[in-house]
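The structure under discussion is supplied below as structure tokens; questions concerning it will follow.
A single protein chain has been omitted; all remaining protein chains appear in their positions.
Going by the order they are written in, the chains are A and B; count residues from 1 in each one.
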Amino acid sequence: MLVLLFILFGGLAIGCALAVVAQRNPLYSAISLVGVFISLACLYVMLAAPFIAAVQVIVYAGAIMVLVVFVIMLLNVEEEERGRRRLKFLVPMAVAMAAILIAEVAFILVTVQEFRVNPPAGVGLTDSIGTSLFTRYLLPFEITSILLLMAIVGAMTLARRGGLLSTSARVIPGVTTLPRSLVDPRATPDDLRPVEADTTDEAARLLGVTGLRDHSERDE
Amino acid sequence: MEPQLSWYLALSAVLFTIGVTGVIIKRNVIAMFMCIELMLNAVNLTFVAFASFFQDVVGQLFVFIVMTVAAAEAAVGLGIIIAIFRNRESLDVDDASILKL
Partner (left out) sequence: MDTAIDIALKFVAITVVFVVVLLVVAYTVLAERRVLGFIQGRLGPNRVGYGGILQPFADLLKFILKEDIVPDKSTRFIYFLAPVIATMAALMTMIVYPFGPDTRIPFTSITIPLVVARLDIGLLYVLGITSIGVYGIMLAGWSSNNKYSLMGGLRSSAQMISYELALGLSLIGAILLAGTLDLFQVVEQQSGWHGLRWLIIFQPLGFIIYMISAIAETNRVPFDLPEAETELVAGFHTEYSAMKFALFFLAEYINMFTVAMLATTLFLGGWNFPFLDAFIERGSFLFGLLSALAFLVKVVLILFFYIWLRGTLPRFRFDQLMNFGWKILLPLALINIFITATLIFLRVPGFS
């Protein structure tokens, strides 16, 4: 029974992984990768690690891949085209190495058989993970939290546009306050008096952003 | 008959190799990033398999940390990819092979 489940989830993982590599549309690759993550989570449950399985689904499939799919949709990534083969001998070499890998795997599966299987003793439950994480392995835990803080600061720094607003900026009246130096060339950069405008048109005029509402200048 | 440890390790090796193949073959930066995530997951599977067969919780703790690192790397890596895309208008990794903008 467990063997059947292993073959099912393992086959699903390998199939989806091959799809990740073989698909040319990156969105299909991303969806196949989500399939890999979910089948791996099922394998973790079989290995008596339910907490790690749930965390895998929440973090990898539910957060990281959502981010990747967001980026693919926002950047409107196209499919890869064929062609521009870089080195012609790569394909036969790849086939040869794949054959070696499969031979090694078959060798392992056939010879290394008898392993003492202990019944799982509550190792993977939330209780034991939490206890270890907060007592003996507290230092890695705290360092990981600092790592996440670094990642947040880094991502925010990379994503900041900075500088003047682009011509397609929209100003929401009453909500956005702009630094006065954008509008008044004699103001110092730390002048905090807000520029006030009552409508989007007036704000656009103040900012010198033309072409924002072209249709309102026609005479019809 | 239950799945042996060697089976899990073999599956992990195959997944890792597929990930490496993807990183070498793919030209799209985001697809390469996804193949790197595939490699990280293959390693996670190895850790969890060992943790289960040796009744030690350290394997699963390490998987926890690896997942956190992967999440942090995803955030920053995708930020870098978007910043590169803004400058070069192309997600082909061959176009980003020189440091000149």
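Convention: a contact is a pair of C-beta atoms (placed from the backbone, for glycine too) under 8 Å apart; a residue touches a chain by one contact, two chains touch by 3 or more.
Values in this document were obtained by computation on a predicted structure and should not be read as measured data.
Of the chains displayed, those contacted by the omitted chain across the entire assembly are A.
For the options A:M73, A:V95, A:L138 or A:M156, the residue in contact with the chain missing from this view is A:M73.
Which of A:L40, A:A61 or A:V105 touches the hidden chain is settled by the complete complex: it is A:A61.
Which of A:G15, A:P50 or A:G154 touches the hidden chain is settled by the complete complex: it is A:P50. Counting over the whole complex, subunit A has residues 1, 27-28, 31, 34, 38, 50-51, 53-55, 57-58, 61-63, 66, 69-70, 73-74, 125-126, 172, 175 touching the chain that is not drawn.
One rule holds in what follows: only the chains that are shown with their structure count from here on.
Between the CA-based centres of subunit A and subunit B the separation comes to 11 Å, rounded to the whole angstrom. For subunit B in complex with subunit A, the residues that touch the partner chain are 1-11, 13-15, 17-19, 21-22, 25-28, 30-31, 33-35, 37-38, 41, 44-45, 48-49, 51-53, 55-58, 60-61, 63-65, 67-76, 78-83, 85, 91, 94.
Interface residues of subunit A facing subunit B in the complex, by the touch rule stated above, are 2-3, 6, 10, 13-14, 17-18, 20-21, 26, 29-30, 33, 36-37, 40, 43-44, 46-49, 51-52, 55-56, 59-60, 63-64, 67-68, 71-72, 74-75, 77, 80, 84, 94, 98, 101, 104-105, 108-109, 112-113, 115, 117-118, 120-121, 123-124, 128-129, 132-133, 137, 140, 144, 147-148, 150-152, 154-155, 158-159.
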